[in-house]
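Only one protein chain is missing; all other protein chains are in place.
Order of writing sets the labels: A and B. Residues in every chain begin at 1.
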Amino acid sequence: MEIVLISLLNGLVYGMLLFMLASGLTLIFSMMGVLNFAHASIYMIGAYLAFTVSRFIGFFPALIIAPILCGLLGAGIEVWGLRRVHQNGHIAELLFTFGLVFIIQRGVQMTWGMLPMAYRVPQILDFPLFTLFGANFPAYRGFMLLISAGMLLGTWLLLKKTRVGLIIQAALTHPQMASSLGHNVPAVFTIVFAGGCLLAGLAGVIGGNYQTTEPGMADAMGPIVFVVVVFGGLGSLAGCFIASIIMGMVQTFAVVIDYSLIDLVKPLGISITADNLLTEILTVPVSRIGALLPFAMMILMLLFRPRGLLGTRDT
Amino acid sequence: MTGMIGKSWLWVAAVALAVLLPWCFYDFHTGRQSGFVLSMLGQMGMMIILALSYNMLLGQSGLFSLCHATFFGMGGYAMVHFLNAAGDGDLPVPMELMPLLAGLASLALAVVFGYMATKQRATAFAMITLGIGELMATAALMFHHFFGGEGGVSTNRTINNSLFGLTYGPSIQVYYLIVAWTFIAALAMFFLTKTPLGRMANATRDNFERAQFMGYDPRMVRFLQFALSGLFAGIGGGLYAVTYEIVTFDALAAPLSANALLMAYIGGTTVFGGPVLGAVLITLLQSGVSLMSNSWLVYVGVLFICMVIFAPSGIAGLILGHRPIVRAGKLGQLVVPYIRVLIPGLLLVLGFVGLVELTSFLTIGAAQGKTLKLNGNEIDVHATMPWLISAVALIGGGAWLWLEARYFRRVWDGLMADLKAADGKAVRVLA
Partner (left out) sequence: MSTPALSIREITKSFGQTAIIRGVSLDIAAGERHAIIGPNGAGKTTCFNLISGRFPITSGEIHLNGIRIDHLPPHKINRMGLSRSFQITSIFQRLSVFENVRCALLWSRGYRYSFWSPLWRQRELNEQADVLLEDLNLHTRRDIPAGLLSYAEQRALEIGMTIAGGASVILLDEPTAGMSNTETDYAMELIRRVTKGKTLVMVEHDMKVVFDLADVITVLVYGQVIASGPPEAVRANPAVQEAYLGALVE
């Protein structure tokens, strides 16, 4: 019982972090049709920038400065890179963002080195918020939830209550229509791309000391974020949110489940004696294959419902 | 079909080069060819197969796959098990035919995965392949049977079963096995482009809907291309297993899939031989440059992005773009413009390399205790001079290049317009 509640909380925290990352990507993908492979790389830059800024000024200024810098970087990438590549076609855009991954990866390594950074939780937030069945729930995680909830609220307000938000919403589901209505779609694209990168940067700021800040963090988060975006569906932030929570829960709970496929049939008295690949698959505990599950889920979703959970358009 | 005959000299030349090259690096002291050269050339062969089979998808069918290494790696894993079985006497297949077996194993897998993936188009397809790739790479790490977990699986290639009586112990024999199979695979893939399936794959790439209204199910076309490309990738993986006698999850991990993409794209996806060029170039860069600098990934990344923006048809596409000019005998007119572009270009590249290396040694190098050396002279990364020189070269070279590039463009466009007027026919344009 304790495990379930604790896992629920942790899953929620991780899911919200995923959502921060994935929401930016969903916006970019839904609107521009570009799957920004470098999105997790921006997340990484956000974490590193936050580390550096917080060393000189402090964590809370970093919370504001780092995302803004990431947003500016995104704007730069869009204006000088993506826009030029756009005329060469869809695949060229994908390839461009793909190439960015290498450059950013190495750039980060060159600037900060290859070792993990000692990006620590600020002391002011480093205390247990409450204890649940003997395990501490760190205040920092509560802070993370707060920020991600705030971001969710802020994005929702921006999209629903402002004019720019309205245009973005329209362009999310009907990009051509928005364009033919006379809106400056290129400028909107830049804003959306920059905004998505800003969100990724923000996720990096708070995620960087939840996970380790090291050059491999983009590769670790990247694929999962894609899974979330695809699973949640195009054109829907709500779907993205649900998918993030689901994936967060799946990965958190998987780690604590020690059962395997074979346990489903054990009550029937069947036991395994052979020792080969098939039996290995049957007997492997779920806790070990946790990393596999999101991909399997994404593949299944794409096969049977390419729109994703709440998508309004086909991927 | 003149295109087929006309280029056969290229094939012969390539094979001759491949066969003779190791002997140019013969070490008379040890009585053997240079091991380094053999290793690099062998790697090139495998990468050629990988890149060509990838281009069956990207360049010829318009399919952006992110799991190509899966089939390469599975071919490798299968080969290890086949070799082990052969070594135990359970599989009486000669070594020369083993790569084909590995290919067939990958084919089986490609049929299953291809059926799933080709149900969707464009981005959804790419995402399914991403999922498949990650799934397989993770599975390879997890399961011990067949994959051997983190340590991988290993084998011994001296199975003592050969059509020519070879043991395949010495590297040179393995090398010629690679040459033979690379040639066979490349020829087969080239032949494929001239068949109904190959042509319809191109058609489906250009216009999915039109292909439908000609009686073809585009999905079936893509599925077959996907499966066949898996077959060839598996052959490459099989050769990998024979060469290194060990296969780990790297052989099917994302970086290798990315490599396939890089090689095919940089070489040129619009020409059959493009990926070959890309494979050779990238392997050279990897072997050569990575010895001198550990920032070669940045260079490849920047090269890649530059190609995406400025030359989407790749290096081969750029070269072929000169064809009408060569045919009209006007190539000489481009010599001076090229020189005028090359010099500032070189300056720009040197400046960029300088800055990258300086930065790299400032942080990473320092941590590793290495220092930057140019021609044996040590360069102090903390002094301002090297930085200044590099920055000036970068900015100055960049500005100068921009000017020269415009001049070059004018000359090129002028030439093209002249040719068009002279011919009366439309000519192929650059990129």
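Here is the rule we go by: a residue touches a chain if its C-beta (ideal position, glycine included) is under 8 Å from a C-beta of that chain, and two chains touch if they have at least 3 such contacts.
Given the structure is predicted, the values throughout are model-derived calculations rather than measurements.
Across the whole complex, the hidden chain's contacts among the shown chains comprise B.
Considering the whole complex, the residue from B:G42, B:G133, B:G198 or B:P337 that touches the absent chain is B:G198.
Note on the undisplayed chain: of the listed residues B:W11, B:F143, B:Y216 or B:Y338, the one touching it is B:Y216. On the side of chain B, touch with the chain left out of the figure occurs at residues 1, 4, 191-192, 194-200, 202-203, 205-207, 209-218, 220-221, 224, 228, 270, 425-426, 428.
Just so it is clear, only the chains that are shown with their structure count from here on.
Chain centres here are Cα averages; for chain A and chain B they lie 31 Å apart. In the complex of the two chains, the chain B residues touching chain A come out as 58, 62, 64, 116, 119-120, 122-124, 126-128, 130-132, 134-135, 138-139, 142-146, 254, 258, 261, 265, 295, 297-298, 300-302, 304-305, 308-309, 312, 356, 359-360, 362-364, 367.
The residues of chain A lying in touch with chain B in their complex are 33, 35, 81, 84-85, 88-92, 94-96, 98-103, 105-107, 109-115, 219, 223, 226-227, 230, 275-277, 280-281, 284, 288-289, 291-292, 295-296, 298-299, 302-303, 306, 314-315.
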